[in-house]
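All protein chains of the complex are present and in place, except for one that has been dropped.
Letters A and B mark the chains as written, and numbering starts fresh at 1 in each.
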Amino acid sequence: MKDFILELNHIKKSFGNTQVLKGISLSVKQGEFITFLGSSGCGKTTTLRIIAGLEQPDSGAVMLEGVDVTKIAPDKRDVNTVFQNYALFPHMDVYKNVAYGLKIRKVSKTEIQRRVMESLELVQLTDYASRKPSELSGGQKQRVAIARAIVNNPKVLLLDEPLGALDLQLRRQMQLELKRLQKKLGITFIYITHDQEEAINMSDRIVVMRDGMFVQIGTPNEIYDAPRTSFVAQFVGNANIIRGVVDKLDNGMAAIKLEETSSDCESYVSVKLSEKDNVHIGDRIAIAVRSENIQLNLEKGISAVVKEKSFAGGLLRLTLVLPNGKEVVASRHGINYDVEEGTCITIGWDADSAVIVEDRD
Amino acid sequence: MKNRTKIPNLYLALILIFMYLPIAIVIVYSFNENKLTAIWSGFSLKWYSELFQDKDLMEALKNSLILGVLSCFCAGVIGTIGAVGMARLNYKTKGVMEYLSMLPIMIPEIILGMVFLAFFSAISLPFGMTTLVIAHTTFCIPYIYMMVKARLVGMDPALLEAARDLGASEIRAFWDITLPLIMPAVASGSLLAFAMSFDDVVISVLVTNSRINTLPIKVFSRIKFGVSPEINALSTIMLSVTLIIILGIVRINKKNRGGNL
Partner (left out) sequence: MKKKSGLWLTVAPLYIFTIIFVVGPLLYMFVLSFCTRGENYETILEFTFDNYKKIAEPVYRTTFLQSIKLAFSTTIFVGIIGYPFGYFMAKLPSDKKKLMMALIMIPFWTSSLVRMYGWSILLQSNGILDKILMGIGITQKPLKLLYTYPAVLSGMVYALLPFMILAVYSSAEKMDWSLVEAARDLGASAWKAFWTVTWKLTLPGFMSGIVLTFVPSMGLFFVADILGGNKVVLVGNVIQEQLTKGRNWPFAAALSVILMIMTSLFIAVYRKVTGARELEGLF
């Protein structure tokens, strides 16, 4: 009966003439860490606000432990939120901020004292209890916001891009801390971000959102290794999308002829078929290949011209132009890779490092 | 390079002298023993003692204080909850309504005085403290309303949502979050309104009867007929009060960074 702690059933929401949520559904198990991943405007914040009760869906239902809470006001829901810009009460010190929810629930003074200090300890801020929010750093405010939410022991904790305002180093550190905290408390986390790294690092399951719809729901591995659509492949794995026509089917492998090329060119690539793939000769399909899986300087493969080299995040990225004029990106570790810009090389990839994706753009 | 900063500084100093000279004169001559300003005949506090024995002026002072406090209170309540409500309401003619509420500080005081005089006698409201309070409340509301509105605009709406999220009802969230945060604006708006009420002569003179006088009315009628050292003494005291009020506002704003004025 109480299989799921949180269920969303066909939720739709429009603001004016734009439909921001187009009928989304999701079931979340107790203790799961779920991340909504998507770029801005995809509807992820609206979804969160609907779960919190700060927004009303036009249709559909929100179920908390099997009970329909769609019409219930935010103050009556066992759900707490960590807001994007923390929303700490500027006129209260850290202690009062954290104690606020308990005070409203008329918890006894000694109990408040105990629980507030306990949750401040969890976020390592016991020494800051009497500080005002204006006297805290960004990271500290973040921790107060978390403490203020978890002190109430919510059934579900909602986090709206909580690390968005922090610098990269602090963000990485907080990712680990948050994950640790979630495991320790066993509270279900619903986390919003537009950063795929964050999503992959922390989540049990990722919900990839686009244009008010869930594009794919799955574990980080599933999303990363088996993206369902070209969008997911590009957004999560920074994959190259290559389009072509199925030319041959052989032994669980497909040979694909690149689109817009003449036949005399070496323009065939291969992809390993998985069980779910149902392709026929002559189908137009798209495959996703991640940049690190593209092999360079092969004996046999397709020819490509090196257009540009750039270095970012410990990776050397090579922009390559295929015979059909389409660009792909290959990456290598380290800064030294002996390929000159403008030269023509032969590239390819292992058939099982490429996947067929739905292409609906 | 040096000249560049010298000219502006000189200019600022010059205008400041222009602004302070008359005020300084009033203060200095409040300590003059002689009744005539033309002659300085020695330091004296006699005008102060005469001032405190002047029943007429003391009565007017009392009226002005009562009037200021009452109208500030009424305007504070109406203006504050009005601004809070307006900030959350959204309808087509909201702008018009707001414009009408702000009219009293946009039109010349004499017109406001004129319409009150005509209107109060048309509805046969007896002139006196009641009419004074109504008139002053009318022009005090905009000051408080605007201050509170500015503060509300600067307030993060997520704060209220956070309070709701933590279990507070709408009323509780207003009480715990909105009210403490707009309090500095209410306070400085009220002080400004009080100062305006305490200073007003144009409207007051038209909406009161001959028995109830405010301090500005009395002061006006005396200085119309020339110099009166008692008024100097009174002005000096009023200046000190002004100074204290300004310091009060500075303190309020310092404690709650982000306030204006």
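Throughout what follows, a contact is a pair of C-beta atoms (placed from the backbone, for glycine too) under 8 Å apart; a residue touches a chain by one contact, two chains touch by 3 or more.
Everything numeric in this text was worked out from a predicted model, so none of it was measured.
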Query = Which displayed chains make contact with the chain that has been left out?
reply = B
Task = Out of B:F31, B:Y48 or B:F116, point to the residue that touches the absent chain in the complete complex.
result = B:F116
Inquiry  = With the missing chain put back, one of B:K55, B:K92 or B:K224 would touch it. Which one?
reply    = B:K224
Remark   = Omitted-chain footprint on subunit B covers residues 8-9, 11-12, 15-16, 18-26, 29, 37-38, 77-79, 81-82, 84-86, 88-89, 95, 97, 100-101, 103-111, 113-119, 122, 134, 137-138, 141, 145-147, 150, 170, 195, 198-199, 201-202, 205-206, 216, 219-220, 223-224, 227, 231, 235, 238-239, 242-243, 245-246, 250, 260-261
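We take it that only the chains that are shown with their structure count from here on.
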Message = Taking the mean of the C-alpha atoms as each chain's centre, how many Å separate subunit A from subunit B?
response = 56
Request  = Would you tell me which residues of subunit A are touching subunit B in their complex?
outcome  = 52-54, 73-76, 79-81, 83-85, 87-91, 100-101, 104-105, 134, 148-149, 152
Request  = Give every residue of subunit B touching subunit A within the complex, in rising order.
outcome  = 156, 158-159, 161-169, 172, 176-177, 180-181, 257
